[in-house]
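Apart from one protein chain that is not included, each protein chain of the complex appears where it belongs.
== chain A ==
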Amino acid sequence: MTLLAFMILAALAVSGFLLNRSAALAIQAGGTRTHSLAYFHGLYALLSVLVPVFVVICVYLVLKTPVINGMVIGGLPDGVLDDMSAGQVDLVLATIQSITRGQTFGTPPDWQLAAAERLTSLYAGADLLMVVVVAALSAVILFFVRRQVAAEFRARQAAERIVHGLMVACSLVAILTTVGIVFALVYEAYRFFEMVPVMDFLFGTRWEPQIPIRADQVAAVGAFGWLPVILGTVVIGTVAMLIATPIGLLTAIYLNEFAPKSVRAVVKPVLEILSGVPTVVYGFFAILVVAPALRGTGADLGIAVSSNTALAAGGVMGIMLIPFISSFADDALTAVPRSLRDGSLALGATRGETMLKVLFPAAIPGIVGGILLAVSRAIGETMIVVMAAGLIARMTINPLDSVTTVTVQIVTLLIGDTAFDNPKTLAAFALGLMLFILTLGINILALRIVRKYREIYD
């Protein structure tokens, strides 16, 4: 049905284009000069039909399911939904929906069958209504637009105004996305903090989100203190940065000052490959090669290494970040004015001395900015740690131990079916909010440092 609506819309929009263009051509054939080219008369009709009706269809598609579900639930006979939690109501709705697909388990009660029938008829009715509305609305717009065709009508300006509006709308999508992220995180986190006090979350040292799902289930009470989780993130991030920073910086120094052009031409793209490899591949690499190797080495040395040690996840993450840091440092070193370099060399300093004592200190702000951006990446990196790091949150800074991270907890809490009414699910959004704030803060700081440093030499 939706496809039909789109087809009707496309057909009417195109016919509007042809209709208005031929009308304008007819005026021109009559010897009158039109203000705009006939093509713009057609384009104006096309856009006038297409844009509003397309919006109508999209709004319909977004609202259809929630509105109809609400109507079905609201129309259930009195009493059946008494004493039900939101999750149970969802379950009833899911049962009714599966009945409409012909999947029944046993004999459902009559009220469910009736509701299923109502659901089916509502859907069919809504779709039919939508197609009729689309056709009628398009036709009405077409009618009015056709009447506007005249020699004096400024069709080009009118069409360009619509295109301009569309472009503005496109750029507002970026703002909408940010607003969506912030609103979704804040709203769900707020609901979480209604169940778990903010102080418990921020300063608690126990993270045990396995709360009972049924009332009579034997399980831990659940504790939502994020300190062990963020500590684990810090441990893994530190390991990653300890590997990525020296290797990345040395690579940049060599490439920038010493490497012949031919070497540079080979090394740079190969390093880019490292950053182009999807993180799920790194995660598999960590569990397939790195973690067993570390455990084997540990066993040889007589050190107990956990099977998902922070070293494996952090180390592999460090490898991933090498090209990130090296390219940032390379750019920062290149941006140092040539006069500084030439001056140093002219005084008799070797190239190494020039690099370490002149160029590197001058480039420090840019390099620090790059490292900060890498830190923000390390904190937000998900797949490597989901696959290679642990699940249990511990207050430890020993990198040989298994630790967990913010992103691991978000994914494990939300994987599988989720209900939005228990703290276990909502805790993921609280963690997500903290992650968002943290990475955003680091990014803004890093960009500010980089920008300030650029101004010095400009």
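The rule is short, and it goes like this: a contact is a pair of C-beta atoms (placed from the backbone, for glycine too) under 8 Å apart; a residue touches a chain by one contact, two chains touch by 3 or more; residues count from 1.
Everything below uses one rule, namely that contacts and distances are computed from a predicted model.
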Looking at UniProt, which of "MaoC family dehydratase", "Glutamyl-tRNA(Gln) amidotransferase subunit A", "Phosphate transport system permease protein PstA" or "ABC transporter ATP-binding protein" names the chain we cannot see? "Phosphate transport system permease protein PstA"
Given A:G79, A:G276 or A:G302, the residue that touches the chain left out of view is A:G276
Touch with the missing chain holds, among A:V196, A:A223 or A:M355, for A:M355
Can you tell me which of A:V51, A:L242 or A:L440 touches the chain that was removed from the display? A:L440
For the chain left off this view, which of A:I57, A:M130 or A:A428 is in contact with it? A:A428
Chain A positions in touch with the non-displayed chain are 62, 65-66, 69, 156, 160, 163-164, 166-175, 177-178, 180-181, 184-185, 187-188, 246-248, 250-251, 253-255, 258-259, 267, 270-271, 273-274, 276-285, 287-289, 319, 322-323, 348, 350-353, 355-356, 373, 376-377, 379-383, 386-387, 407, 410-411, 414-416, 418, 420, 428-429, 432, 435-436, 439-440, 443-444, 447
